[in-house]
Structure formats: C-alpha cells, structure tokens
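Please find one structure pasted underneath; my questions will follow.
All protein chains of the complex are present and in place, except for one that has been dropped.
Right after this comes chain A.
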Amino acid sequence: MLKFTAIAFILIVGYSCSEADYKLTYFDIRGRGEFIRFIFAAANHKFEDNRINPADWSNLKASTPFQQLPTLEIHEDSETVILAQSKAIARFLADRFGFNGENEIERALIDMYGCQLGDLFDSTVGKNLTNQQFDTILNQNFKFFEDRLNKNGSGFLVGGKISWADIFLSQMTEFLDKYKNMYLDKYPQVKALDEYVRDLPGVKEWIQNRPTTPF
C-alpha cells in the first residue's frame, strides 16, 4: 500500500513538473530565423513565434544578448534564459528534440555541416554577388552535400536519422526562389532530403500556415 502511494506520488509530481516554454523573437521574415521555426515544426513542438516590427526593434535591442535577432527565450522551472545566435539556438533545441545525432562524433559532424551552411548563408543571402559568383558558391556547396549524402547512404547528412543540419539545408533551399528546381535537379540526394523534410507532418503544416514573406 505504501509502495503504491509512493509510486503514485512520484507519478503525480513528475507529471506536474512543467516543461519548458519557448519564445522565438525575430523579424517578420524567414531570413535567419526560419530554420529554427522548421526545427520546432519538425519536432511538433509548440513555440511562441514572436515577430517584431522594425519600428519596435530599437526599444527591444538593449534587452537582447548581442543586439541582434533571432533570440530564444527559454522559460523553465520559473527561470528564463535568453539565447542569441541562430546556430547556438538550433544546437540547443536539437539536443532537446533528438535532432543532434546518437553520439559525440555524429554531433560534431552535424555541427560541421551546420557551420558550413551558416557560412553559405553569410556569403550569399542578401549579398551583392554576380550571377557567376552565386553560381560558383552554390554549386560548390551543393556538391559537398550531395557527395556526403551519397556516401552516408541513409538519406540524411549524418547517421541514420534527421538532424538540425538536414533541416537547415532544406530550409535554405528556399532562398534559391525561382532557381530552386534548376539547382536541385542537378543534386538528386539534396532534392530528396528537401522533399523529405517538407513532407514531415509538422513541417508540412507549418509551411501551409506560416505568414508569407518576401524574404
């Protein structure tokens, strides 16, 4: 009887411990924030999608770690932590949602691909490059990813399951706009991965319902 009560107590206490609440703050664009939204979507985890007006940004700036967005507020056990830097946010959520590999080595490889994608974003998105320059960088990078997907053989960049690097890669193909098919047709493994990510129930629903923004 005592044992049953003890177990019941533990179950009740365990059940009432609150899970974390997440608030992602970013502008009303896809930009650097969208792949984090995709991570929440892929995990089917709710979050507050706080989109701010450029007009309100100057007031908000001082309360952010580095006066930049996106930021993620993590409310848990009556404490709040504010994280900046999109990849640091992604890594943290990936750890929580199971998108960060099965072991340290996989985690490091995923990190490596995530960093490479970050570099790709930094060097191309919103940059004033010639078509030739865009083409060179894009093809170079897609080739890396295609080769890796072929070598790894599972359909994902690392190990046997989806990681935040796969999600990041898929989301970034959106920036190709009308050239997306033109590029992805040359890289069938990347194309297949992109389709897989967009077909995940949570992501599919997110894409259907998210605000439409030019960028």
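By definition in this document, a residue touches a chain if its C-beta (ideal position, glycine included) is under 8 Å from a C-beta of that chain, and two chains touch if they have at least 3 such contacts; residues count from 1.
FYI, contacts and distances are computed from a predicted model.
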Undepicted complex member, UniProt protein name, chosen from "Protein unc-119 homolog A", "Two-component response regulator", "Palmitoyltransferase" or "Glutathione S-transferase S3": "Glutathione S-transferase S3"
Full-complex contact with the absent chain, from A:Ile105, A:Leu129 or A:Ala192: A:Ile105
Hidden partner chain, touching residue among A:Gln116, A:Asn139 or A:Asn152: A:Gln116
Residue among A:Phe92, A:Phe134 or A:Tyr196 touching the omitted chain: A:Phe92
Residue touching the undisplayed chain, where the options are A:Val81, A:Val125 or A:Ala192: A:Val81
Contacts of chain A with the absent chain, listed as residue ranges: 65-66, 74, 81, 83-85, 87-89, 91-92, 95, 104-105, 107-109, 111-112, 114-116, 122, 140, 144, 148
